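Heads up, one of the protein chains got dropped from this complex, but the rest are sitting where they should.
Chain IDs A and B follow the sequence of writing; residue 1 opens each chain.
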Amino acid sequence: MKEELVLDTLVDKVMAELERKLGREKTEDVAEGEDSEQEEERIAVPQPKWREGLRELLASTPARIGVWRAGTRPLTKEVLRFRRDHAAAVDAVYGEVSQSILDEFQLFAVETCFQNTENYLKRPDMGRIITDEGVSVIKQKCKQRPQVQIVVSDGLSANAIDANLRDVFPALLDSLRAYGLQWGTPFFVRGGRVACMDHIGEILQPDVFVLLIGERPGLVSAQSMSAYMCYRPRKGTVESQRTVISNIHKGGTPPIEAGAHIGTVLKKMLEQKASGVQLAI
Amino acid sequence: MRLKTHVLGVTYQFRDLKEVMAKANEEKSGDQLAGIAAADMRERVAAKQVLADLTLADIRNNPLLPPEEDEVSRVIEAGINEKIYSQIKNWTVAELREYILRSDVGAAELKRISRGLSSEMVAAVAKLMSNLDLIQAAAKAEVITHCNITIGQKGVLAGRAQPNHPTDSIPGIIASLYEALSYGIGDAVIGVNPVIDTTDSVKNILQATKEVMDKWQIPTQNCVLAHVTTQMRAIRQGAPADMIFQSLAGTQQGNTAFGISVELLDEADELIRREGTSTGPNCWYFETGQGSELSSDAHFGIDQVTLESRCYGLAKRYRPFIVNTVVGFIGPEYLYDSKQVIRAGLEDHFMGKLQGLPMGVDVCYTNHIKADQNDMDNLAVLLAAAGVHYLIGVPMADDCMLNYQSTSYHDIATLRELQGLRPAPAFEQWLEKMGLMERGKLTPIAGDPTIFM
Partner (left out) sequence: MEEQWITSVGIDLGTSTTKFIVSRLRLARMSSHFSLPRYQIVERELIYASAIYSTPLKTGDEIDVDRVSRILSEEYKRAGLTLSEVKSGAVIITGETATKKNAQEIVHFLAERSGDFVVATAGADLEGVLAGKGSGAEARSRNIQGVIANIDVGGGTANTALFQRGKAIGTVTFHIGGRLVRLDQAGVIHYVAPAIQPWLRERGFRIVPGQQVSFSLLQEIARQLSRCMLSYLAGKEQGAAGLLLLGRPLAEVPAIDEVMISGGIGQLIGEPAPTNLDETATYGDFGPLLAHALAQESRHCPFRVVPAVQTVRATVIGAGMQSTEISGSTVHIDASLLPLRNVPVLKLEVGGRQLTAAAVKAEIGQMMELGRRLFDATVSPPFALAITGMGYCSYAELQLLADELAAQFAEAFPDSSIMAVICENDMAKALGQSLTIRCQHRPRVICIDQVRVEYGDYIDLGEPIAGTLIPVVIKTLAFHEAGVEGIQ
């Protein structure tokens, strides 16, 4: 403690904080009043035995509870909310990654043999192979044998890339910098499955590989992304050799923190020369 | 064994039973992905025609996966009653179908012949049956099991409360569970799929669900659907588990991919009998689903309906309390659209019932398959008519952890009212005591989860 004046300042600050807290409680009441429609809409149960308790339940889970019913059927608003979320999920599967975001991170695009979305869904094996044209573009544009190879793919949700790449990608580069890791030439794969990293691994021979790919969309989020990582992925790599961080989106694993953690994982893979179940984290 | 036939002026000569079985299937994208499906409808009919004339002995004598090479085959073989088999072995598959559908053949007769059938014979007959055949035949079967309470009686439709949470938050799980109970759901099992496959997490969930059961004296059973080895560790550390769970595949190699074997299941079986918290005698919960063997490249060129049937043959060994097929979870490369999902749901339910299993169905779909909630409504109604033991109950059908859609608490309540079905009797009594149900109908307070707070 340096001087008495300082004590006063802190007292003021603490008091201000207190008032803000008390005041906030009040304004929260007001705010509740203001968007009481919204609040009341959330609380659909007409006469819950314990209203406060219902709020606590709703806050504890993203599950669609406390929704009430008409007879035994759900209320219209809830049905429409469900349909809206399903529509977003289906759109994510059939959507395309925006060119602007690929340009922003200077990602050139290649394709797998998926042909079209219908076929992509039926033939996961074709999403694991890069087209001949793609192979020659990769060979021509990419640094060979990089320490870290970064690839982005739409997978089952183009929307996941649009929504998260701006946060994950630069955080990932920061984490590589923080650990002094060298990365090769990143690019985008259209119509990719997770195991397309094996084919690309054969072509570029990186030490470690990270694939940022859109996940199968759910109703809670159609924008969820996974980061699949592998030490020297090659033809014949099995799933248990991959390490994954999934559920990366605004309401799940925080994108910047996921990006920041990828560097740590890759560093360990390089040290241990292993990935997946063999990697000790 | 005659493998040749003519259809619409074309002669079809099949290589072996495996090919006939695969091509006789209704169209499935999984069989196409495996490269074993019929090329067109005509070939499909040809295969069905050949299959119809094969005898049950033909099927047994030409194993698709020899018992010497596969332990699932050995379990199935060991389960066949030779007396009964010898009485029916000269039946053709067509005759078996007609026997099953006869008016004078009821639950007792089905139970008897089922002991002489192998899983492959059951799969074969399913391939000759229409959807309505599958519904009617399954509706005849009666399989009653008991864990803490009894389910499977005629006129009972139970529900699994599946209160999953994306991070296994206990308060979040309990919140969804309260919602389930308030809709009268949870008599089949309170079954949670954990995200975190650690012993602690599994233990915590078992304890938390058990606490709710104890506090409100709920006549049901709990289960956490982690890998069997994790559950075993939790149980050994004293976690209260009424049942033990595992996903099954129809081949030994498929089970290896799941990290299990008959030996391990036997060990788990002994453990749950010794240290489980339920009355029993039925203490297992199994899940299956067409396509899982192909996805782990352990299918040996056998079609997915037959492999699914073999899962039931394996399940039977452990006299489970409940089994369900997670029919639409696996993805469009195995079941492409709602038509295929509906067909698979009815096939699985029938094949399980005919092998004496207490079958439930997870009527479900993922968002990359061509299906929507209306299709699930349809299949749920069909299955209720077929006498399904139980359906899955998820808040508003949206599982916020597994990221797929199933049936909702509302749906099960609706099907009960619509088709005059009731919860398991012990559970219904409890619902009445709680004031949630009167004469089989939900009361005005049903749907308020805070009554359990």
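FYI, contacts are C-beta pairs under 8 Å (C-beta built on N, C-alpha and C of every residue); 3 or more make two chains touch, one makes a residue touch a chain.
All figures in this text were calculated on a predicted structure; none of them were measured in a lab.
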Completion exercise
Chains in view that the hidden chain touches are A, B
Practice task
Using the definition of touch stated at the top, determine which of A:72, A:112 or A:253 touches the missing chain.
Solution key: A:253
Practice task
Based on the whole complex, identify which of A:69, A:86 or A:261 touches the chain you can't see.
Solution key: A:261
Problem - Touch criterion as defined above, residue of A:81, A:166 or A:234 at the omitted chain - result: A:166
Problem - Option touching the unshown chain, where B:197, B:214, B:297 or B:438 are the choices - result: B:197
Completion exercise
The missing chain sits against chain A at residues 1-2, 5-7, 9-11, 13-14, 17-18, 22, 50, 52-53, 56, 166-167, 170-171, 174-175, 177-178, 226, 244-247, 250, 253-261, 263-264, 281
Problem - Contact footprint on chain B, counting only the chain that is left out - result: 167-168, 195-198, 200-201, 204, 453
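As a working rule, only the chains that are shown with their structure count from here on.
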Handout entry: Distance from chain B to chain A - Cα centre to Cα centre, in angstrom
Key = 33
Completion exercise
Touching chain B in the complex, chain A uses residues 45, 47-51, 53-54, 56-58, 60-69, 71-74, 78, 82-83, 85-86, 89-90, 92-93, 121-125, 156, 215-220, 222, 224, 247, 252
Problem - chain B - residues contacting chain A, complex - result: 29, 32-33, 163-166, 169, 171-176, 178-179, 331-333, 336, 366-369, 372-373, 394-398, 400, 403-405, 408, 410, 413-414, 417, 442, 445-451, 453
